[in-house]
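Excluded from the complex is one protein chain; the other protein chains are retained at their positions.
All chains are identified by letter, namely A and B, in their written order; residue positions are counted from 1 within each chain.
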Amino acid sequence: MAMLEIRGLRKSFGGVQALAGVDLHVDEGEIVSVIGPNGAGKTSFFNVVTGLFLPDRGDILFEGKSIAGLEASEITKAGIARTFQNVRLFPDMTVLENVMVAQHCRTRSGIFRAILRTPFMRREEAEIEERAREILSFFGSRLVGYRFDQPAMSLSYANRRRLEIARAMATRPKLLLLDEPVAGMNPRETAELTGLIRKLRDEQGFTVVVIEHDMGVVRDVSDRVAVLDHGVKIAEGAYEEVSTNAEVIEAYLGRPAGAGR
Amino acid sequence: MTASAAGAGRYKRRPGWVDAFLWIVRIGALVVLVWGVAGTVVQGIAGEGPTGEAWRDLVVAGIAQGAMYGLIALGYSMVYGVLGFINFAHGEVFMAGGMVGFFVANYLWDIRFWETDFVLSVLLVLVTSILTSALVAVIVERVAYRPLRGSPRLIPLITSIGISFFLQYTFAGLFGVAVKNYPPPPDYMRNRIGILGLQIEVTKLVVIVVGAAAMIGLYLFVEKTRTGRSIRAVAEDKEMAALMGIDVDRTIVATFAVGGAMAGIAGTLWALLFRGVSFITGFLPGIKAFTAAVLGGVGNLTGAMAGGVLLGLFEGVGPQLVLAGFGIPGVSQLKDVVAFTALVLVLIFKPTGLFGERLSAEDRA
Partner (left out) sequence: MTSIDLRRMLRWGWMAGAAPVFTAAVGMLEAFDDRPLIYPVLSLGYLMLLWFLPIAGYQASNTPVLEGMEAPPKGLHNAAAGAFAGLMGGAVLSVFTVLVNAFDMRDVFVSFSARMVELLTWGRGVPGGLAVTAGVPAVLGLAGGLMHLMSPSGRRRSILAVEWVVVAALLGQVISQVLRQIRLEAAADLMFTRRALEWWAAVVLAAVVWVLAERTKGGMGRMRERLFAADVGRRTRNSIWLAVLVLVFLIILPQLLGSLLSEVLANVGLFLLMGLGLNIVVGLAGMLDLGYVAFFAVGAYTVGVLTSPISPRFTLEWSWWAALPVAIVMTALAGLLVGTPVIRMRGDYLAIVTLGFGEIVRILFLSDWLSHTFGGAQGVQNIPGIPLGFTTVSGVGPEGVLYFALFFVIISAWISWSLQESRIGRAWTALREDETVAEAMGINIVAAKLNAFIVGAVLAGFAGALFAAKVGSVFPSSFELLVSIIILVVVIVGGMGNIPGVAVGAVVLIGVLGGPNVPGLLQEFAQFKLLIYGALLIFMMLRRPEGLVPSKRRSRELHSHELTQDAWLQKGGAFTGGQDGPGGGRQAES
């Protein structure tokens, strides 16, 4: 059974069809890339899957259960976490707090336990912090030590991207949705992050869906590539297949002159 | 695969307990409304409660009051449309007009001009009131709001609360705390004349007519003049407007001035209706007018005026019509409750107002 199964997903904004019937399935342990030209509906796809927008039609099954129509927080709780294309951290919280707050849905202490500082609450609090440190150390020395207590907005751009991945990891998802993780990074950082995405699967055991424009990254990480254009999936398969697909090339480069259809 | 999903309808959020609660509120409000009206009708048939004439007076008074709310609401609506925040101090702008107008009226009374030429006197008061209110609105914009442009949206709102208090107590300090009563209007203002088969008090008629005229004037201003077009452009998208060569600062000043002028007109209408002004006169009408603006849909000028009239009617007729049906004593005390309940219900169930919001995309966020 596929971990994520999407059938005929449709979403329109006003008159614009962002998603016009997308089907996609993601198996456990896969890394799937979603590519497509600008405005193809990739980010809308993420937004609908994670519950920020309601789908108009179609169904989204996660581990066999329909999650369409759930609140975003419930979907996160079910095990899907994401990053944002235009890095959206909590800018004034510290690095550590950003990762701690993301464990909200996996922890339980309520108002009374917090006020009474019960042993359970203090233990849980210690665990949250411990786990946050652990997750941050996944990124090497970049986000640890004195960085723990720095506000997120003081980080460099690349570190913000890393922190966003860390924050998504902290929700303990099964499926990670990464929205253009290497956008705006230099070649060295890109190479490093490419390795990191593989490590997310290989070492951490996450299933990963990546939206990416950088074809080098797509080639290096993907088990499978799905191509969206105008809200429909126009191709799917291994990178080599897809990258030579005429329809895909046309979507990216426009219709060659004279090639009427 | 798609075939099976194609039959599925549009998704709705799975309702949570909050939705359930809101449904209970909805149904509760409806039940109270129907029950109350029914009760009142039963009373009416039994010959109790207000007479037909009393009802008519309530409706007319409500519309007159509503015209005034509508005029103030225009200022809220315009500022919200252009700058995206609630100018809490707008009620004080209205009060300033009424207050300064009083001194002109009083002077005219002292030189006995008020009695000889009442119409011209009122026009003089009106002009003073318009100028004062516009001036106060423009000063407030310049001193307090301009430096805050681009800050988080609650900051100008909090500032405007400060301005509201500052203006109130500045006026108290300058002109004293006593209620100032405008000189009495000539007797014919209290006569009733028949229009469309209705007997309407002249004062109320004047208020309604002036309100309507001001609204039409504003509509023409916004739709037909250059400044009006700039205002609409800036409300739509400030940066784009600036790129198109519109002076955004000047346009915002114009917005405040026009909104202030409308509040000034409302100040004089208030004087005609109630005669008394004091430094706290502006507060409650200010909040009510904001309610009216929301009721009509913020940023929507026609909506603001219509919202004002509706709110005036709710307030004027609502307590008698709905609450009296339950046999509640002293219903007129509860007219503010009716107004605020209307606000709460509208914001819960139709936050875009009855006639639709007109806001730029960034403000809707």
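Some observations on this one:
Heads up, the rule we're going with is that a residue touches a chain if its C-beta (ideal position, glycine included) is under 8 Å from a C-beta of that chain, and two chains touch if they have at least 3 such contacts.
These numbers were taken from a predicted model, which means no experiment stands behind them.
Only one residue from B:221, B:340 or B:355 touches the chain missing from this view: B:340.
Note that of A:23, A:63 or A:189, the residue touching the chain absent from this view is A:189. The residue touching the chain not shown here, chosen from B:164, B:230 or B:255, is B:164. Touch with the hidden chain on the side of subunit B covers residues 16, 18, 21-22, 25, 85-86, 103, 106, 144, 147-148, 151-159, 161-170, 172-177, 287, 290-291, 294, 328-331, 333-334, 336-337, 340-341, 343-344, 347-348, 351, 365. What subunit A contributes to its contact with the hidden chain is residues 50-52, 71-73, 76-77, 81-82, 84, 88-93, 97, 100-107, 109-111, 114-115, 117, 121, 124-125, 128, 142, 146, 150-151, 153-159, 167-168, 171, 186, 189.
Simple rule for what comes next: only the chains that are shown with their structure count from here on.
Spacing of subunit A relative to subunit B, judged by their CA centroids, is 47 angstrom. If you check the complex, the residues on subunit B that touch subunit A are 1-2, 4-6, 8-14, 16. Residue ranges of subunit A in contact with subunit B, taken from their complex: 7-8, 21, 23, 54-59, 68-71.
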